[in-house]
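One chain of protein is taken out of this complex; the other chains stay put.
Per-chain residue numbering starts at 1, and chain names A and B are given in the order in which the chains are listed.
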Amino acid sequence: METLLDLIGAGLLVLGTAFLFLGGLGLNRMPDVLNRIQVGTKATTLGTLLTLAGAGFLHPDWALKLLLVALFLLFTNPLSAQVLARAAHRSGHVKLSEDGIDHLAEDQGDKL
Amino acid sequence: MVEGLLYLASMLAGAAFLLALYRFVQGPNAVDRVVAFDVLTVISITAIVLVALVENRIVYLDVALVYALLSFLGVIVIARYLGKET
Partner (left out) sequence: MNDFTSNGAFRQGGLFAVLLLFWVMLNNALTVETVVVGVIVAAVITALFKDGMSFLTDARLNPQAVLATFLYLGYFLKELIKANIALAAIVLSPNLPIKPGIVKVRTELKSPMGRLLLANSITLTPGTLTVEVGEDCLYVHCVMLESGDVNEATQRIAAGFEKYLEVMYG
């Protein structure tokens, strides 16, 4: 009893989890905190959204609740990423390369 | 076919979880660990949705939602603590 909708849903599930896998890989490959945050947030956000969409195709009657989870993640993920990035910068864990541009450190230097 | 793809998705999510866990253990500093923790929770949410699909029970989606809420609060609190203005 497999319909085309089921197949699309399962395909989206695999695609979504593949993005999660890429996120995990990027988390290990990236050299510093801010780049890790970048890969971590973006890959997991799209990965989870695709997985939830896939679940919606497999179970159309769950759609509303899945949409609620998706909306929640869409708002909280970037927020926690920003708060973490700010924490990383304030606690001095951000080290850019020699010729790297850092306007934030420059502007904070002005104020001190 | 659908079942096979579901297994494939679960394996990918498991591999992602292990990779993020490696970063979580490895560090090297607190912020890295919190980032890894954030990613781990999002992967867990996906895993819970997959469990809901396998078990065919909608209740698990409530678990995913509450989990998302609590982990978000946790990350915000730890991040604010780490980023205290000196």
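To be clear about the criterion, contacts are C-beta pairs under 8 Å (C-beta built on N, C-alpha and C of every residue); 3 or more make two chains touch, one makes a residue touch a chain.
These numbers come from a predicted model, not from an experiment.
A.B. asks: Applying the definition given at the start, please give the residues of chain A touching the unseen chain.
C.D. replies: 19, 22, 25-26, 29-32, 34-35, 37-39, 41-43, 45-46, 61-62, 64-65, 67-68, 75, 77-79, 81-82, 85-86, 89, 94, 96-97, 100-105, 107
By our rule, only the chains that are shown with their structure count from here on.
A.B. asks: Quick one: chain A and chain B, Cα centre-to-centre, how many Å?
C.D. replies: 11
A.B. asks: Using the touch definition from the top, list the residues of chain B that touch chain A in their complex.
C.D. replies: My answer: residues 1-2, 5-6, 8-10, 12-13, 15-20, 22-23, 26, 29-32, 34-36, 38-39, 42-43, 45-46, 49-50, 52-53, 58, 61-62, 64-65, 68-69, 72, 75-76, 79-80, 82-86.
A.B. asks: Name, in rising order, each residue of chain A that touches chain B in their complex.
C.D. replies: Per the touch definition, chain A meets chain B at residues 2, 6-7, 9-11, 13-14, 16-18, 20-21, 23-25, 27-28, 33, 36-37, 40-41, 44-45, 47-48, 51-52, 54-55, 58-59, 62, 65-66, 68-69, 72-73, 76-77, 79-81, 83-84, 86-91, 93.
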